[in-house]
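Quick one: structure below, then a few questions.
The complex appears here without one of its protein chains, the remainder shown in place.
On to chain A.
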């Protein structure tokens, strides 16, 4: 919303400076977005009179002029403009001036050996227009030496404010003035608008016909003015409209635009001669269309409200008029419309048709219903002044709704909600100055909001009015102590896990990415997603259309982008939400990571101590286990199985299980998946669902279990088993460990061999078993007995034989 300072002064007699007003606007809730002051930018340009203009001795197209700017000696200027001539009043810029159009600083110079001490300016050089045929020609009465901006009437700053959706009243300059007056920056000028008596009955009638459907038009007023002369509007009106960025059209249309901004009262004018029969306000019929004033044709339907005559639709109610019945220079008889519209319907229609008009903007936020008829009267005054003519009587349809409501307002509410100390008198004064009717006596008064403040619902709104006008700076910052009781952790176990998983993965040399929560339908489908309930109805791009079922596609895409930028060995991870459905419980917290090419945990790429090989499934497994351990998952109970979703390599992938629950997967990404995602590998990855890890049981004490150390040396025995290739090493270890849970402290694989000496379908797995005696040193016989049991148990569980 833009306004000029002089326009504001038609509604406000300021008692403060312009700067003070600008500063205060933001502090009362009318945020200043910019102040454009052409006078400041053009300050160095002054009116000069060309005293003499003679041909340049060394150039045919140049002239040597002497210019007077009042004080001091005449100044010599070389000028190339064809219209530079003696006696001309024009614009002079002295050396040192920055030329707005070019940004360059003017210097004293010699042009073809003749000194030039300034410049005579065209409109283009000052950034005022594209006109550059010659230097500016000012009227002969322009006073020499005064700032050019003053002569042009440009010394009127334009202020642009952001008006919040609740403050439709400030979409009119009169409303802004009222707020400023309430803040004691001036006195409100609000002359009464005298009704204009009609001199004949209106030849056009109007009916509201919604045929039993909810009305979209509470009230409609019109009047005809006959015998108008519709030429250009006067300069004062054109200047106002131009200053706020509007294009003057003709006097009748300009009056409606003027009142739209002056009073937040959009109006419409029809050319009476182009209206056939009476007007009816109704829903459009499917199939009807309107050629609107913006030159476009809109297809209409029953959800939209129109103003029609016997021919058909003439105007899209409250949004934009029709081209056919519009006013032009030939208009002599005019119908003026002032109406009220259903705000939500205006918003919906405007949105569906994609029309952003000043009228729509106001009607969807809400105009002052009580001002429907006064608005029509003021328009009548202006049209009679500018165009002449004779007014008809006013025709009214429907009824202006009574919006009067009373709010019981305990004055203590101001302190309760805001903490601001204000006297009862102060509070009541602010409300009164804003147009609220306050009655009754403290402590609880009755407040009736003014008709233009449809946004005021209750006590809290009144507190806001008081506080914003008295100033938020008066609200004292008040210490907010902690609640009583001990200090408890504020994070949930899952929140804590999410953090720990993140740090654990970063500590393994991986870099955390944050990728989009949505991806292409194709990528979603590749990773088990793509359900219809997870597809956005209005995606911003086709490759960001579906909620992600997994973090992996986003990471793969990011890894490839890094490879394309030249970093091929990249280790990325993400901790974030994935979606199995659209219910809250379908959203899971996942942690996933990948390693591309040679991004090994110990370091990537070539190195003098040995080059990093390709990252493999075991790197991904180790990453996953690091995160799981950091999360406090019971890793001892974790089972790894050789089944994984089909986006992994079928032979180089696995799942982590806790009982029946799969809590994660890992392995090499399937080459076909990479190809489908336009990515190259090799690429290994893992993904964990952190909220599937069972929460640890709360313990009554923080004391750790006692340390249990044995006084006896552990005994280590090695076994080499030959087993089928399909047998898992974990099965061998589990069988070995199960022989004597008390005595066997650990079992690990220290060698894996396939090749000569071992049958083709077999492999050799060498394990070390650690025996930890607790009561006494073991005898050789005892050790041999345990070893024999290990061999027997592993053979029984896995079909293994001892390697010869």
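The definition used in the following text is that a residue touches a chain if its C-beta (ideal position, glycine included) is under 8 Å from a C-beta of that chain, and two chains touch if they have at least 3 such contacts; residues count from 1.
Basically, contacts and distances are computed from a predicted model.
From the set "Phosphoribosylformylglycinamidine synthase subunit PurL", "Phenylalanine--tRNA ligase alpha subunit", "Iron-regulated ABC transporter membrane component SufB" or "cytochrome-c oxidase", the protein name that UniProt assigns to the chain left out of the figure is "Phenylalanine--tRNA ligase alpha subunit". Note on the undisplayed chain: of the listed residues A:106, A:290, A:411 or A:575, the one touching it is A:575. One of A:132, A:247 or A:416 touches the chain omitted from the figure, and that residue is A:416. Within the set A:145, A:232 or A:509, the residue that contacts the chain not displayed is A:509.
Across A:517, A:754, A:772 or A:801, the residue that sits in touch with the chain not pictured is A:517. Only one residue in the set A:538, A:701 or A:779 touches the chain that does not appear here, and it is A:538. Mapped onto chain A, the footprint of the missing chain covers residues 26-29, 31, 164-167, 343-344, 347-348, 351, 364-365, 415-420, 457-461, 463-464, 467-468, 472-473, 475-480, 482-483, 490-492, 495, 499, 502-518, 532-540, 544, 547, 554-555, 558, 561-562, 565, 567, 570-572, 575-577, 579, 582-584, 587, 601-603, 607-609.
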